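Selected chains only, in their assembly positions.
Order of writing sets the labels: A, B, C and D. Residues in every chain begin at 1.
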Amino acid sequence: MIKVVTLGEIMLRLSTPGFERFVQAESFDAIYGGGEANVAVSLANYGFDTHFVSKLPKHEIGQSAVNALRRYGVNTDYIVRGGDRVGIYYSETGASARPSKVIYDRAKSAIAEAKVEDFDFEEIFKDCKWFHTSGITPAISKNGAEITKAAMKAAKAAGATLSIDLNYRKKLWTPKQAQSVMRELMEYVDVCIGNEEDASLCLGFTPKGLDVNSGKLDVSAYETIFKEMMEEFGFKYVVSSLRESYSASDNGWSAAIYDGKEFYHSRKYDVRIVDRVGGGDSFAAGLITGLLDGKSTKEALEFAVAASALKHTIKGDFNMMSREEVETLVGGDASGRVQR
Amino acid sequence: MIKVVTLGEIMLRLSTPGFERFVQAESFDAIYGGGEANVAVSLANYGFDTHFVSKLPKHEIGQSAVNALRRYGVNTDYIVRGGDRVGIYYSETGASARPSKVIYDRAKSAIAEAKVEDFDFEEIFKDCKWFHTSGITPAISKNGAEITKAAMKAAKAAGATLSIDLNYRKKLWTPKQAQSVMRELMEYVDVCIGNEEDASLCLGFTPKGLDVNSGKLDVSAYETIFKEMMEEFGFKYVVSSLRESYSASDNGWSAAIYDGKEFYHSRKYDVRIVDRVGGGDSFAAGLITGLLDGKSTKEALEFAVAASALKHTIKGDFNMMSREEVETLVGGDASGRVQR
Amino acid sequence: MIKVVTLGEIMLRLSTPGFERFVQAESFDAIYGGGEANVAVSLANYGFDTHFVSKLPKHEIGQSAVNALRRYGVNTDYIVRGGDRVGIYYSETGASARPSKVIYDRAKSAIAEAKVEDFDFEEIFKDCKWFHTSGITPAISKNGAEITKAAMKAAKAAGATLSIDLNYRKKLWTPKQAQSVMRELMEYVDVCIGNEEDASLCLGFTPKGLDVNSGKLDVSAYETIFKEMMEEFGFKYVVSSLRESYSASDNGWSAAIYDGKEFYHSRKYDVRIVDRVGGGDSFAAGLITGLLDGKSTKEALEFAVAASALKHTIKGDFNMMSREEVETLVGGDASGRVQR
Amino acid sequence: MIKVVTLGEIMLRLSTPGFERFVQAESFDAIYGGGEANVAVSLANYGFDTHFVSKLPKHEIGQSAVNALRRYGVNTDYIVRGGDRVGIYYSETGASARPSKVIYDRAKSAIAEAKVEDFDFEEIFKDCKWFHTSGITPAISKNGAEITKAAMKAAKAAGATLSIDLNYRKKLWTPKQAQSVMRELMEYVDVCIGNEEDASLCLGFTPKGLDVNSGKLDVSAYETIFKEMMEEFGFKYVVSSLRESYSASDNGWSAAIYDGKEFYHSRKYDVRIVDRVGGGDSFAAGLITGLLDGKSTKEALEFAVAASALKHTIKGDFNMMSREEVETLVGGDASGRVQR
């Protein structure tokens, strides 16, 4: 099995049942997830020897986060145990014109307080073929930024391919702060994943002619941006999912990629949303899978888009789709007929 | 804080879970609500010093209705305690071509059996700026009609603005009975809210050219009706929400208003329905808020329509939206993007 | 009351809650259902003296299946008690591009192991006006095939009208096996119900010009097939529901019938799906009801299509709609307005 | 099968989940039950051809009550459909020193408003071997009293054995009212079931030396009372369950009977309570079964006590125990070892 590693934070998501608003909730669904953890679960699902690197408290809430990953086949041996808190975010699911809403309570979590020395990156990246992380971990704390950088350096040295999902979080830092940290990480990155906002905020790029709230996307604008990004940072692939938010219930979903030679815009899916959290992560995992499998750029992209379109129909952060199920959709069967 | 008062019945709604039919239900969600109570909760949400006037039994079911209102910030000091029953209605939620269904069991409730003397309307309407009620309370019993009339008289005397939601209920009375009671209440009314059916049944108006089951609405017909209504009754505003029932799952939702000078038809929202009960009440509350805030007629209407479009996405009778959230939708962002 | 009989298997359906995937489920909804049992419940709902014939273990799981039928008015006196297992199927509900999925665990169930001698068909079909079965029971085992044949023979002898829903199940047998059993049963059949795939697989017909996965149906092709089928097998009616799978969430739903004189294609409904399992069974029950009621071929078909369009909005296998509710939809009111 | 009939009211019990108090409940379990209906379900469970006589509205809540009975094998053909309301009672389950609590909302229910002419008692009691009713139905309304009397007369005329459970309800009538109605019904009664309070309040007897709140029972006092009751009213059996309320969680449970010859006090069970509602009804049904089976007085009593001790472990009003399970406990195995 091919060894892959992701690094980041896994949080406890406290999610109101059904479409309940926070002030109505008498209970919360307890879901463990987080960007890179979500990617790890998808990769384990697709059959890779997947390792998640993080730090979690020794108590039972920390253990529950570990267990959620183990349940779905992620190797948790590299998770350091210690610290006080599992980061939390509260979420409620929107519908129609009412947006989904997230309230973060993640400060001072175990991984945000962790130190570079907590991790034996040489051991972690031994025989590792791919390392994925995101712009969230560097944003949670100075320590998070240092750990991310040390991990990327070690992964590169070990010969892994590196992907990053820029994922700008405005509650965590300012664009200025983000850019001061993120720009220098780019030298290690092979595959840069980011939508139009993230590219602008994390790296200082300004997508032109895009009104991100309009629900309309001018795809051709991406070709220009992607090429410019590749020139400046030397990425091997620049990729972005493209979401058209018709409403909180219905989205258009596609993606674009540039591999230095050609620019592709994928098939677009109209998705009826069950839970869109983790949609981008399932896209990243689909892309990594496609590229590790040796698919062509276009095929890898179509696999990633189909995988993540399906994620929108699944409750929770993790994408519970098999390779076969994704390939069926890539193959064109979106009829939704009962599989008996 | 501006003092506002609503008067009416708050019932126990026994609602089947999800899309279950009555005969399938092994449990009922226990939701307390009712037209004027729903208006009160919205007004409290928007920051008014809101009082709900009614009568409820001293037992724990009565207390639970009080508690539901207190939870969301409504002042319940004017609720008289006594009588035997909390009125009940059973509801199941439809989907697609299957309509939602309501079975009433509200006869002999505490408020239907209450007497005018139970209430100290002078105290209640002291410093009150707005009084809202509906055509339901006068319909539940002779006592209900007397209480409503006494309240409207006292509110008027106290200098409040009066609004009424006509809300014809065919299970409670005949058009003839309704008109004999309702027409004489109109002299107190400043703002008359009613859809095309209600105007006809409660007040004897016949909307022309409207086929209420067709799902098609000829908006221009409303202008004529509204002007005629204003002429006859001396309203300051005539308003109606306009529902286009494509199915039990999807509706078009807009509204029209006439303020003696101009007739406006609002923006129309296509709503994916979570729970449409209380949609009209959230509209009334939005309108009252807009007018109390000193918005223009058109702006007040747009606030009301946006507020009530959002209500359709919320489980239960009460509209759990803040001013800010409503204004965001009025401002044009219906994209439903996650609010982090 | 008119006596009607259906024969088949009632299983325990273990259904994940909401849209959960199997691997996420911590509980299963326990739903008892199965093709002919579903038809029986609909017929009981419509007021017929409905009997379900099967075999179920004496233990409490068997008893629960009996109770589910009794609850909805089906007479269970002809259900033989014995054997070891209640057949099981696991189901998860799809959404958007993710199909619903079914895993069967039905081998060696009590009815699959039952013998012809377990049943007193003379008593069962005494005064019976209609007998309905399907192509599933003959497929579950050799015994199932023998029981079906014996029942059809006895029903015919007793003067009942016979209908069959072909319902090919590829997990249970091959087309070759199916045809060897099913073709000879056709001599007893008056009303043959089957979609394009079933006709091909069970009876060796090949629908031309139909791509069943494309979501596009060429209705005219059915006219040809239906006429050919009638010629060869001497059916009085050939009928099929016509599903257009836009996605797992939304389907087009209509039907076609040929009665030896005319070919009709019904009105088409666009359905937002709550639970599509049992859709075909509710269609069969609607058709039987229409024909037993003495409706015209076209009216019977429209009743059946409306009934089964409504089924798609109801959780579980059974169609919980009354005659009145179906007739309202047939009458053209698909607005979904609240019924108070 | 032996035909037995019970007559009374079946209500909707709205029961808070777990140990929640009314003011905490966000949902209610929907349980259909009522004294005589509970007896009917037990009798159906034990294999009798059991009929329940009542009146229920035509709407779906009335239908749900019918369905609850059918589910567990009770014949509902004698239930008249009409009227407006299904009677309701709210219940919360106590624990330790906190008592369970019931709030009634049963006035004006369909059966309370029914008329003697609604029922064809000649048809109902044809071939009936046993008729059971209680002191509740005569208490709910003047009509209820008339219907009960007419039924008892007709049952007696048809040759049935008659049992009554006195069941005094202080919310429904005063002792004076009760005695004016109940005393004259006694002439039809063969088996009189009542605890010490009921005998006093319904029939004017005063149990001596019993402090019903003390949790201590002087069994010998019952022998005197039972003999006096038999003398005055000519009963064939006088019976009472004997509850020792240690707390809301734990009770002692036994019973006493006098058959004109001997007085027996049964074995006493210490029961850990899951749901004690319907305990008395399960006792009545056990006794009827024992006597109909031809058991000795003592054996019949032990069967009844064991059956009702087991009821206390079952959620809901209905006793879901088979004959075999009751006999096992009568036989002395109270070890609670897992039955595999």
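Heads up, the rule we're going with is that a contact is a pair of C-beta atoms (placed from the backbone, for glycine too) under 8 Å apart; a residue touches a chain by one contact, two chains touch by 3 or more.
Computed from a prediction, not measured in an experiment: that's the story for all the values here.
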Assembly size in copies, with 4 chains present: 6
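Note that in this section only the chains that are shown with their structure count from here on.
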Copy-to-copy rotation for subunit B and subunit C - C-alpha atoms, rounded to a multiple of 5°: 120
Chain located farthest away, centre of subunit D as origin (C-alpha): A
Candidate from A-B, C-D or B-D with the same interface as B-C, over half of contact pairs in common: A-B
Distance from subunit D to subunit B - Cα centre to Cα centre, in angstrom: 45
Touching two or more other chains - residues of subunit A: none
Graph class of chain-chain contacts, one of line, ring, star, complete, other: other
Pairs of chains satisfying the touch condition: A-B, A-C, B-C, B-D, C-D
Sites on subunit C touched by subunit A in the complex: 18-21, 23-24, 94-102, 104, 169-171, 213-215, 245-250, 276-277
Residues of subunit D defined as touching subunit B within the complex: 14, 17, 21-23, 25-30, 59-61, 63-64, 67, 84-86, 88, 90, 101, 103, 105, 107-108
Subunit B - residues contacting subunit A, complex: 72, 269-274, 306, 309-310, 312-316, 320-321, 325, 329, 333-340
